[in-house]
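With one protein chain removed, the remaining protein chains of the complex are shown where they sit.
The block that comes next holds subunit A.
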Amino acid sequence: MEMYDLSLIWAVILAFSVIMYVLMDGFDLGLGILFPFAPDEDARDVMMNSVAPIWDGNETWLVLGGAGLIAAFPLVYTILLPALYLGVFLMLAGLIFRGVAFEFRFKSKRTRRWWNAAFSGGSFVAAFAQGCVVGAYIQGFETADRVYTGGAFDWLTPFSILTGIGLVVGYTLLGATWLVLKSEGHVREWARGLIPKLLIGVLVVFVIVSLWTPWIDSGVFDRWFNHLQVIWLLPFAALLCAVGIYMATRRHREGLAFLLTLGLFIFTYLGLLVSRWPYVIPPDYTLWDAASAPESQFFILIGVLFVVPIILTYTAWSYWVFRGKVRVGEGYH
């Protein structure tokens, strides 16, 4: 066991779970946020049907990440959750409403508009809360002796509200490029028209957050301006993706536009990771400080290494089966 750094393995697994969750639940949360603005009820049917077979599987990664966190890095679990107490409640309430609305909207007629509202409201709240978590994480947490000592609203600052808005706009962009890929006719045209506006929104937030971040903490500043200048490639790559999304959308390269949006998220995420690496509870605790006992990390690693390939295969299969366009009147009808 000592031959391998189990904490490092776990950090990779969990970082992978988080980005899988962001990418996959991101576009269906984005669709939820777009929901009230859809041109008509047919468009809403198409939007929901385009994610119906896969959306719940997407949330698998959130649950796996949460469970993995308490098993492998309990300190992260026991500081993040108390620090984000109210935000976590909002996110869970949002996800629950959204999940139930998803099931019952298809089965309802008279009450449909209530389920529509629950679906979009839940999606918005969940996305915003997740974005605030990102901001709170960059800011760091007030701790003493491995316990959170800050207040109930430390996570809600101008900076974290900005990252919250950023993630809402980002998820919406992801949802729009997904919808262009999965739909046709007036639904696709509507979604395509949204992309440039959303792209500008994302870029504005991206630039402000990027400029703001190094000033929050001297360690982050040092990393970006004094050491490791190779990491400037990451925001550069993210900006290239943004340009690419615009070009690809103009040239009707739908698949490419969606993939580049994923790329935009991945490079931004990597930029965030290198800013704080190896601190998992900034500014005090590294991933090795936060680790559980090696025998516990090992015990659960066996199960995870067994189940992750199954989840990946199953996910890939689901996406493969439901490839192609969703037409108005198809799916649940």
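Convention: a residue touches a chain if its C-beta (ideal position, glycine included) is under 8 Å from a C-beta of that chain, and two chains touch if they have at least 3 such contacts; residues count from 1.
Note that contacts and distances are computed from a predicted model.
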In UniProt, the chain not displayed here, chosen among "Cytochrome ubiquinol oxidase subunit I", "ANTAR domain-containing protein", "ABC transporter ATP-binding protein" or "succinate dehydrogenase", goes by "Cytochrome ubiquinol oxidase subunit I"
The listed residue (A:I79, A:L194 or A:V220) that touches the chain absent from the view is A:I79
Missing-chain contact, candidates A:F16, A:F104 or A:W277, resolves to A:F104
Note that subunit A touches the absent chain at residues 45, 49, 52-57, 60, 63-64, 66-68, 70-72, 74-75, 77-83, 85-86, 88-89, 92-93, 95-97, 99-100, 102-104, 106-111, 146-152, 292-293, 295-296, 299-300, 303-304, 306-307, 310-311, 314, 318, 321-322, 331-333
